[in-house]
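Only one protein chain is missing; all other protein chains are in place.
Moving on to chain A:
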Amino acid sequence: MALKMVKGSIDRMFDKNLQDLVRGIRNHKEDEAKYISQCIDEIKQELKQDNIAVKANAVCKLTYLQMLGYDISWAAFNIIEVMSASKFTFKRIGYLAASQSFHEGTDVIMLTTNQIRKDLSSPSQYDTGVALTGLSCFVTPDLARDLANDIMTLMSHTKPYIRKKAVLIMYKVFLKYPESLRPAFPRLKEKLEDPDPGVQSAAVNVICELARRNPKNYLSLAPLFFKLMTSSTNNWVLIKIIKLFGALTPLEPRLGKKLIEPLTNLIHSVGAGRGADRAVSAVLISLSSGMPNHSASIQVRPARAGASPPLKYLGLLAMSKILKTHPKSVQSHKDLILQCLDDKDESIRLRALDLLYGMVSKKNLMEIVKKLMTHVDKAEGTTYRDELLTKIIDICSQSNYQYITNFEWYISILVELTRLEGTRHGHLIAAQMLDVAIRVKAIRKFAVSQMSSLLDSAHLLASSTQRNGICEVLYAAAWICGEFSEHLQEPHHTLEAMLRPKVTTLPGHIQAVYVQNVVKLYASILQQKEQAGEAEGAQAVTQLMVDRLPQFVQSADLEVQERASCILQLVKHIQKLQAKDVPVAEEVSALFAGELNPVAPKAQKKVPVPEGLDLDAWINEPLSDSESEDERPRAVFHEEEQRRPKHRPSEADEEELARRREARKQEQANNPFYIKSSPSPQKRYQDTPGVEHIPVVQIDLSVPLKVPGLPMSDQYVKLEEERRHQQKLEKDKRRKKRKEKERKGKRRHGSLPTESDEDIAPAQQVDIVTEEMPENALPSDEDDKDPNDPYRALDIDLDKPLADSEKLPIQKHRNAETSKSPEKEDVPVAEKKSKKPKKKEKKHKEKGRDKEKKKEKEKKKSPKPRKKKHKKEKEERSKGRKKSKKQPPGSGEVAGEPVHNGAPEEEPLPVRGTSAPPPHTCDVRGSLQEDSQVTVAIVLENRSSSVLKGMELSVLDSLNARMTRPQGSSVHDGVPVPFQLPPGVSNEAQFVFTIQSIVMAQKLKGTLSFIAKNDEGATQEKLDFRLHFSCSSYLITTPCYSDAFAKLLESGDLSMSSVKVDGIRMSFQNLLAKICFHHHFSVVERVDSCASMYSRSIQGHHVCLLVKKGENSVSVDGKCSDSTLLSNLLEEMKVTLAKC
């Protein structure tokens, strides 16, 4: 045997290990792929062997190959095998491979659940650690659900190394299994104050990630973070906290003011040395909003003027944050920002561009855009130039063209931008042109003249080979010229330009627009000529059309071909009519009559469903199950809608196509059998470099490319200045007059009224037509939210107390047993009996656990009804030790037997003032939820014959315990019970109490007032009671391993106390079960008639017990981090034991 092992290991040492593989790959530079495929074959052989070391070595190599881009998903099962190796070395290799290659789609991943659970509860902290690390990379919703509880337990592990990993992984669990957030949150919060800085930092990390998406739910944590910020020295934690505050301040403006002081302290305290800059920028970035931080922004300036590149970058970033709230303070740095546009670093230039976006005003728009235009000319990289282009358009079009005072200027800017060769944003310019021309009526004449000269210029046609290139502009130009042809000065000229043979080189969709708009143009020319009585001219135009249209009929693009042949026939028909001297212009132009109104992009969705129209109702019962039927009713509705806007073939066809495409996509999405075509990454990738490969045609810029008739935007700047100057003069005159008047009357005003944006009157009377929306529909951003956003599911109110149903699914037997009935508890204890040596016992315990696991597996396999039962059991368990005690009916007084079931309990006092028959009984159950909150569930049973209504529970708060009342109610208000009780019915109401200190038992007095209503009338009644919160009720059953337990005892920071009770005849087993059950302890170890037990309070006190049984007595020695808590606990325990 031994020989075999040695032989095995000698064989193994000549196997290729990772280093050999790497070396091999480096030596086979020429035929790398061949070498690697050879290696993969070897690895496959190795994986077939039984020796786990060989397998691990193979998996290790695979991990490397995965990094080089080879698919290793075929080895997933082998990876799991290696993960389940007992040696840490192999386990680590396995988990690393899994973390690199597993993802949600890996099907074998479900096989790992039990293995991971085993590793999580492994006695070696590194096994656990490695499992957590691996899990964090490939956690799936199923894994998250099944393991959430195990990880929760690890969050209070004794080793900080495990604690911090467990805390951190919780974020991943939350993402995949949002239901776990609420149950886990109290403990997470607790970890913010963990003694270990690493754990603390992990908790801060997780909460910051959570809060970033849904800050409002975390406002209540602000004081805690405030404390941390002032006390923590860990830079990482500080940065995170400041970031968090950045997210919180917009929601709570008061926070901002509070923060100023500690933040300035922070800046000054790190003030010395190089760290200072870092701190400043870190702080600045995070102070995103809500703070009066003029002072802060001033500090950015020195930081940026001569600063190192990273700081410059961050300074700009900070400014863009400040800009949102304090635009004025940033605008004063305009010069610096414009200077940054000249920086050689592209990142900095892009940041500066972002800033400009927020800085424009009516006053400086032209100036800024002019600067940007010069940069466009200078810029080398296509990417940067494109970025500039989009920014210019963004800046100008922002908030509905708010800052544009002169649209002629804007159109000429757009026209100038068309000179850009090799841009990807032709469609963007086109869209802007269309938008402006349609919505600003006053500009149409100008726009049309510009567009006609664009159509006339040849350079745009040259670039037609490129998709999305600048030729897209022609799409807009053609459409505008056609649609608003009445404004054209030389329609005939434009018509000829549009019918040039070169047009056929354009992309199909542009040609289609050309064809369509040629007809529009033709119609308007026809009308002109006929009105002028030039029949010959009209015929000449028709002839031109007949001559030129055939070139489109031959187009390869179906759309173009179809439209062209249609129109050709139409024109031929017109030609015949013209030959007979029939006036046709009226009829031809009637084809395109009517105004076209802009429609808001979201309008379609907002069209209200007409009354009486049920979209879900079948119009025709579906004939078959085919999915395509599903879409029918909706399609009918769509068609109705389409008629609402004016039907225009050119636009509607596109729209219609798009809609159909959308409908088809939706259908496909609903069809489970259809493999979705996600936009393939390959394609997207290819788009990017594609641009670079296209030869950029150099334009000689020294000879400004002036298309005849194209005015340059510069002249508008000058014009604008003059105009403003004049306006100002006029205004000054007026002001002077006013001033003189004022002077005569009163004293002068202290400050001169500054010229604000509003003072600049637009150059022309501009009527920006708002986009049409259906009546009553508000444009909202609601539909912008992505329903698939994983963070949305985490938008959960965390301050609400937990409901019972929200507990995490517990699959671990160990955990549950302790809270189960005493009989069950006996089983594992008995198993351990008579094992003296500790080591053996441990082994045995493990075996026991394994057995349990097997049991669990069996259960899973068993048919459904049993599973249900299992679930039910779980539910019962999670509800814990709550057994509602039924009181014998009819008893006038309810004996308040204090039952130490560990829950805060109500001691139903003798019902006083019961003139009526005793109306009901209170029976109390309680359960623990959050760390300083306790939920008390009260069962109210109506034993009288009257109906009970309007029940209110009021409790006299003590300093230590307060009832949580609905917001806005005072301390003396009662909390209404949300139901009524007919006779004989019982129901449960829950109330939440906040407890400050848990070291002492509490009693709270309270009153339940209600109205008893019967046939004779209604009477107001009262019932006094007392709530008893025992110390045991603050304990949570927490499993603990013996080694951890021993460490805890050794640590020496626990205080000790003991108690002894005589005259006990109960068996030791039952005794332990009783303690477990009533006081929420778990057995750590048991040797003969001696047992060690452990529990943990909701505020994190560790409680350790040593229970010894003598002849007739039991002694309990306790150790606890709080002596008061311990002595109180022992007192309570004494009472329980005395009854045994």
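In the analysis below, contacts are C-beta pairs under 8 Å (C-beta built on N, C-alpha and C of every residue); 3 or more make two chains touch, one makes a residue touch a chain; residues count from 1.
In this text, contacts and distances are computed from a predicted model.
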Tell me the UniProt name of the left-out chain, picking from "VPS26 endosomal protein sorting factor C", "Trifunctional enzyme subunit beta, mitochondrial", "UTP4 small subunit processome component" or "AP complex mu/sigma subunit domain-containing protein".
-> "AP complex mu/sigma subunit domain-containing protein"
Out of A:81, A:194 or A:209, which touches the unshown chain?
-> A:209
Absent-chain contact - pick from A:347, A:933 or A:1124 | A:347
Which is it among A:67, A:532 or A:1056 that touches the chain not included here?
-> A:67
Given A:55, A:145, A:172 or A:943, the residue that touches the chain left out of view is A:172
Contact residues on chain A toward the hidden chain run 5-6, 9-10, 12-14, 17-20, 22-23, 26, 60, 63-64, 66-71, 87-89, 92-93, 96, 100, 103-104, 126, 130, 132-133, 136-137, 139, 161, 164-165, 168-169, 171-172, 197-198, 201-202, 205-206, 208-209, 212, 234-236, 239-240, 243, 278, 281-282, 285-286, 308-310, 312-314, 317, 344-348, 350, 681-682, 684-685, 688
